[in-house]
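Part of the complex only, each chain left as placed.
For reference, chains read A, B and C in written order, and residue numbers begin at 1 within each chain.
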Amino acid sequence: MKHFEYSRRVGFCDTDAMAVVHHANYLRFYEEARVAWMRARELQETHFPIADAALAVIESKVLHLRPAGFDDKLIIRLQVRREGLKIVFRYDMHIEGKPELISTCETSHVMVNKSMKAVRIAKKFLTALEREPWTETWPLSL
Amino acid sequence: MKHFEYSRRVGFCDTDAMAVVHHANYLRFYEEARVAWMRARELQETHFPIADAALAVIESKVLHLRPAGFDDKLIIRLQVRREGLKIVFRYDMHIEGKPELISTCETSHVMVNKSMKAVRIAKKFLTALEREPWTETWPLSL
Amino acid sequence: MKHFEYSRRVGFCDTDAMAVVHHANYLRFYEEARVAWMRARELQETHFPIADAALAVIESKVLHLRPAGFDDKLIIRLQVRREGLKIVFRYDMHIEGKPELISTCETSHVMVNKSMKAVRIAKKFLTALEREPWTETWPLSL
C-alpha cells in the first residue's frame, strides 16, 4: 500500500551542536507533512484561516532511530484515521536513497476553534478520513 | 516529595496563530528543564561541551491538557532515573498560580559522543542519578 | 548610565551544527529582552493579550561580533525611544564574565492591532518611553 508522502530538506537552522537535527524539529517536520496531506486532499476550506477550526495536538510520541544531518532530504510518509473524537496520524521518516527508518511518530488531535474549544469535524474532512487506508501494524517500530 | 523545578516565561515567538504555545516548543522547554537539572546537580563536566557526551533523545511522549499563552510563567517539575542503558525523565508543567497541569512528558535518552555512538555514562552522572527520588505513579496523566 | 538588563542561558536547541547559537535565534533573545523591559515598566496592560496592540517589527539589524555556545549566560542590555510613529530599541549582548560584546542590534517597531493596522501608542507606554534614557552613541559598533 502506498502512503501519502512529503519531502523536505534539513535546514542549517534545524541542526544542533551535535550536527544533527534537533529532536524538537521533528514535530515541526511531521506537522508540515500533515498540512501537505490536508492540502493534497483539498481540505484547506475546513481549517484555519478559512474556517474557525484547527487540528490541536493533544498527544505526540516520537521515536528516534538514526540521526539526520544538514541538507539531508527527508521523506515522511503518513496514514490518518478517526478514533472517536480524535484524529490520529502515524508517520515514518527516512532519508532519500537510504531505506532505514530514522524516526516514527504518532500524533493525536482534536479539532478546536480560536477559543480552544472542541468543535465538530467538517463533513468534507470526515469524508476524506473515511477514504484513507490504515494499516494497524504500520509503522512497525511504534 | 519535592521534585526538581524549573521556570520560564512563554516568549512571543513561542506562540502560534491559535495564540497558544506551539506544541513543538514544549520539547524545547522540557529540554531547558533537563539542562537546569544537570546544572543544579553540577554535572556540566560530564556533558558537551566539556565532555564528549550528550544526552541524545531516543523517544519522547508529550501530553497536552490545557493551552498556555504569551508571557505565562511556566513551572516544570521533573524526576529522572536510569533504566538499564537508558536515562528516563518524567515531567509535568503548570502555569504559576494555577494548580491544573497543562502538560506532562516522558523522554528517554542515551549518552552519545560526537559521532552519535553510545558511550558509558560518567560515574559522577550515575551517582547523581542514584540519589534522585522516583515516584512510579508520577505524573498521573502519563 | 545603566541600561535595562536581561539575562538568559543558551539552550541546546538554540545551537546549530557549528556548535554556536544560530543567528536567527538572536532575534528571539532580543525579543525576550524587549518583553522583559515591558514587564519591568509594567506595560503589560497596553499590549497583547490584554490590549489589542502589539509591537510589530518593521526593521531589524543584527551584528555578530563573536559566537556564543551552549549554556553560556547571555546578558542583553537595551535602550528604547520614540522616533515619530516608530519605537526604536537598541541592544548589545555579552557573555557573563566576559566584557567583549558578541552582538549588537537595532529593531524598529510600530504598534499594530490584530488586523495588523497601525494603532495609537497607549498613553502609559508613551510616558514610559519619555522616561527612558537614550545615548545616541550606544552601542558603539552599530
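As a convention for this text, a residue touches a chain if its C-beta (ideal position, glycine included) is under 8 Å from a C-beta of that chain, and two chains touch if they have at least 3 such contacts.
Just so it is clear, the model here is predicted, and its values are computed rather than measured.
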item	value
Given 3 placed chains, full-complex copy number	4
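What we mean here is this: only the chains that are shown with their structure count from here on.
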item	value
Farthest chain (mean CA position) relative to subunit C	A
Centroid spacing, where centroids are CA-atom means, of subunit A and subunit C in whole angstrom	34
Whole-Å gap separating subunit A and subunit B, where each centre is the average of the chain's CA atoms	23
Inter-chain centre distance, subunit B versus subunit C - centres from mean C-alpha coordinates, in Å	28
For subunit B, residues that touch 2 or more chains besides their own	19, 28, 31, 48-49, 54
In the complex, subunit B residues that touch subunit C	9, 11-13, 19, 28, 31-32, 35, 39, 44, 48-49, 54, 69-71
Sites on subunit A touched by subunit C in the complex	12-13, 15-17, 19-20, 22, 24, 69-70
Subunit B - residues contacting subunit A, complex	17-20, 23-25, 27-28, 31, 48-49, 54, 56-64, 67, 112, 114, 116
